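All protein chains but one are shown at their positions in the complex.
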């Protein structure tokens, strides 16, 4: 582990390599391009492969192949490129292929795509949304571990701020979790001729020995159980501040949450009973954290840089036990790369204050 | 209007042609293939064009082009093919292109993809889910009207049962609604050289006359307002039965709702105070219908042929005012084309009965 | 069977095939493939799946043409260590 | 300027260009394009955007090479109805 | 063509192995195919091509080094029916998937099995990029000029005049465009080291095709670049003809445009 | 190369139009470009190609019949800056989009404007299928061998030895694969009626390229099939060289592989 | 509750090639012509490339509420004993099971609810000109016995349903329907009041 000042895109690349990622493929799109460039530099020296794939579809195809051999593999793009990959992500989940997909998103409006499986079918992918560079460096290795543990694609949801902010960060080798299952399903050719040659497929996981053809009913059923197990078993990650006695809890994720958290701390310092909840895993969502708070608070406020998507998950957690106010909205500059004028502590503070006023929540000493 | 016995796939094709659709492009995938075949037969005689596109991406690209000229245009596939189209659907919505997309789905597990915009960004598409062939013939023209009214892609969500059931149905020409806005934005070449040549783009809708480049902040903002307006303005369609005095309300959509509705009618005939709500527009969702019922019922039960997706929308509508029980689950045969053993009145009846028992709801005379 | 002619025909049989006739789907591909022309489809006789299937006559060369082209893996081809050579009056059938 | 030589040079100018110098990004493409070689980039003089830009000397043929290759649409090319023909001692500059 | 009973020959019992000394030279289902029974149609050319391919892998001693990557089409029936390792790819995506496998484990031999719908329609781009990159993988195209699996519609390789579900009167250039000659297109790319086109419509072509497959895999092993074998296969169902007509129909239609033979071979000769 | 001051010639005032009788033969920004100012780099070849294209549309009298379909790349700066109708396509999708426009309104003239990243990377398949279909549209490729817009990375057309952001020592066949010669690949398809390759690195090439564009549009009008013009353009930024070196660099690198000239013309001669 | 008073579910089963789908289509088209609402959901056994085939036809005097896989059958047409589940599973005491007695053993429905109506369908069909018309005989018998739809409508439907390149089969099927109809086996009437609304 060494401590370095790294731009987010480089820190993510460094963390991937440190986590043992040895295959990366991508197609440029700002601000994902930066990660791709770093991977292209960092992988060959450690014996890894970085492919400048000719398109997003080809990138994820390559990762599909590499992951099937058991290599830790990743790809990414911005949400738009991920849209092109939806068929592959959905079916890779069915084929139980473990890999990591970065969405260096241009806003937070890809939340549904990320958390509901933008593609067809019932699959879901765990989604990790770091607030800043040091946390990204922590979550990237976790993403690979989750992928390997559950044999499922895992998403990391970043953005322009994350890619372009430099921070002091610990980087280095982070070996896979010790208790990960062995990749005995991975293809290496050796099982050929054994009568039980391996099969990695979204149509089934056993070769026929009698009978004819795939039984999708059986396979879908089994994978469905597996997904349900995954959703139940992964412990959601969440950051909370000042929730013990908060009357208003503000919920936000990713880089924008750093602005919101700052606002909350400012208000707290002024005696306002406000708290902060930040889902770190967007899926599974930390619903119980919110539902436990619901009976005790006067309201929730949700900030997202989108027209309002995570707010659904907050409402689903709270189920009417407290009002949920949306204080977000899409904000961007003319380039739409991910910077927005609303991402400003003063702007966000005024929105939180409006909710405080509406719910008549005042600093403690003023009551 | 003539009355004919038509298989769903043919009725849908007939309804599209009757609604003035003159451009169709698609790539085969069961059970969408059947619609494509019918369109290939029906369009040329009326001067329309049906393209056997070389892939789903090319199909939606062609439809993008045709729709931009103002033609009523449509494409489709199953959910898997729609996954490939997500980038295009999302950006077509930004470019405000009106066309219709059929999902002849293999299950109901594409609900999130359909209703949340499986692609990136905040866009949504209206989604119509017919219960059977006659309703499909009604909803298809409506889909084209909605597309033209809101200049947005519109989805029709069908399935194998719909494609392969024949029913007596009225088909014929259904002129576009009289109050649709004129397509003065559509490309026909004529505005060239005027100093105001038309532009159809997901980056903006005005050519620059001064300044340099697109202003995405402005354009996204305006389209975002438009989407919000669309979501607010479209009257959700919903079928209800026996909700006046129901103690349990069962919610289902599409073909499976026909099984559920039958179960509800059976139980009602036996005096059980059960009701039925069927969202016909999945987006916008008929939330107010459900929220109005919530205080009066003892429970809701939701059936879907999926691991549970629409159940989120029911919960978001009810917001804890009554318990919402999920009685669905993915069901399919070994082909996974869309037929499932659970889609059987007896199976579904027993699930509804279990909810009735759990909530202690009995036939009226037994109390 | 009246042998009106006493010309003698020499038939050399270098191998034979085992035919898994119930695996056959009656496509006829083996018939054309067999250079010596010693395969013939049944006429009315059908296998358990309802298909016609091939019959073998003397003269197989064990060339594997049939087994290589059969889509349903119906043939097991055996090559004799020594060919069988039969002399018999022409026009005589089985 | 000392004309040590009295040879006379004939310069034919068939047209001229108007240069929107503040539109120029100083790429030099026009310089090579100009066959008669009558365009020259400024040396230290910069336009309002900080770029060097082309200057025109006599002898333009109104061939449009510069305007056709300029990525920034800097040139308006005028073709004279009648060429200007100038005779002047060689080696004389502007 | 129907044959008549061979004159002067006796019927041979074919229910049991012979009792004279002999050895088995072809044993029903090839050893690398798990279950011989399959649901492909009578007279389909695809199982014939599959047989050749797995025999080549066995003969070259690559059984424990091979990963086959399958596309989606009728041949997908074999992706859970082989005794070599299989990676199932999505429709069209096999060449990229093979690239990922090969780059991650260069010691493996990677062979894709794709149909014309899979490879020349949905996945043409991946094929060409993979070839241009000179990727050391082998792509095998089973070309019957139709989407067999979905009911026999025209593909990008259907030749003019060919009958398919949506060109019952034969493909027409004006209405349906021109076919793509996949092998010739691939050969145009500098990264392609070996490109050949065979067929399985008669025993001679099967044997030739098998040699092409063998050479293609050898070229992959040599590291000279991308190798490609297109195999014309019969699809009596999609062509709406009788099984026994299919070999001849293939010769008259597909084979007249997609010309057989080695199109390109710039790899060094095999050791 | 830097030029020296021409000897013996006088400087001419270029701030105002001449006062002698004359007529304007080229007027700053072409009439079909709304705003001359743009954010493309100094020495970029793309605006030069754009100028030729819109001039051709104007000269053929097609201004009120044309729809241009734009891909995504640096040239997209022109998609909201033309006085002809524009349909913006997603990255790679233009040929299919153009197909939809043309099929829905056959009376229109459809021209796509795409870069090598757009057309030969992301959208190679659409290009080839459209060409094979013989679609009556014209696709124009602005080929600079880099993704200019995203910072100058290698594309599928980058020639061996060419400098890009990720091949600073030049593209290497072993590491990065071989380039695709787009025009030659398209010419291989029977549906392609006209295929040509020009460049804008000097005035002579600009003039030749303009004639190619004109012929391509005429071929489209003739209904003979698909037409295609590839134009090699300078990208000093992505090549990491000085603007004045770019035309020569183009000659030495791109133009040595992507050979200029009319590659194919099977359409009847223009009326 | 069993099926709605105004809806009649007919489930036909058999194996490929026995004319089950054709007969179901003829019934559906005939009912259409008589002004009934119709739903027809054909077998998907074909998709599985197996030999089984079945079809559900629902006729209604109002919009059809019965789903494509009906819970109960008002009547059945049984062509082969090897494949009867889709029907056998759905019988009620009121069900009428018209059985191709030429092929199906008498005991096939022993112990099942409903009334079995045996018809020597193959023999009668041969009389009509071809054994292949057996399913039509069974359908004719159903119509003749219950008045579900009229013979004229059925015969007219044959013309509609049989593809133009097979018109030579029209007459023999029409004859099979007529002979089956003439058998008029004893059965309760299909509809509460005689006749069918037009």
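Order of writing sets the labels: A, B, C, D, E, F and G. Residues in every chain begin at 1.
The definition used in the following text is that a contact is a pair of C-beta atoms (placed from the backbone, for glycine too) under 8 Å apart; a residue touches a chain by one contact, two chains touch by 3 or more.
Nothing here was measured: the structure is a model prediction, and the numbers come from that model.
*Asks:* Can you pull out the displayed chains that the omitted chain is in contact with?
*Replies:* For the complete complex, the undisplayed chain touches A.
*Asks:* Decide which residue listed in A:190, A:243, A:291 or A:335 touches the omitted chain of the complex.
*Replies:* A:335
*Asks:* Of A:35, A:84, A:282 or A:343, which residue touches the hidden chain?
*Replies:* Touches the omitted chain: A:343.
*Asks:* Tell me which stretches of chain A touch the chain missing from the display.
*Replies:* 3-5, 132-134, 160-161, 164-168, 255, 258-259, 261-262, 265-266, 269-270, 333-335, 337, 339, 343-346
The working rule: only the chains that are shown with their structure count from here on.
*Asks:* Please give the intersection of the contact partners of chain C with those of chain D.
*Replies:* Correct list: empty, since no chain touches both.
*Asks:* Could you name all chains that are in contact with chain B and with chain F at the same time?
*Replies:* A, E
*Asks:* Comparing A-F against B-G, which pair counts more contacting C-beta pairs?
*Replies:* B-G
*Asks:* Any idea how many Å lie between the Cα centroids of chain C and chain G?
*Replies:* Their C-alpha centroids are separated by 47 Å.
*Asks:* What is the distance, in whole Å, between the centres of chain E and chain F, each centre taken as the mean of its C-alpha atoms?
*Replies:* Taking the mean C-alpha position of each chain, the two centres sit 39 Å apart.
*Asks:* Identify all positions of chain B at which a residue touches two or more other chains, and write them in rising order.
*Replies:* Residue numbers touching two or more other chains: 54-55, 87, 91, 213-214, 333-335.
*Asks:* Could you say which residues in chain C touch two or more other chains, in rising order?
*Replies:* Touching at least two other chains: none.
*Asks:* Of all possible chain pairs, which ones touch?
*Replies:* Listed by label, chains in contact pair as A-B, A-E, A-F, B-E, B-F, B-G, C-E, D-F, E-F.
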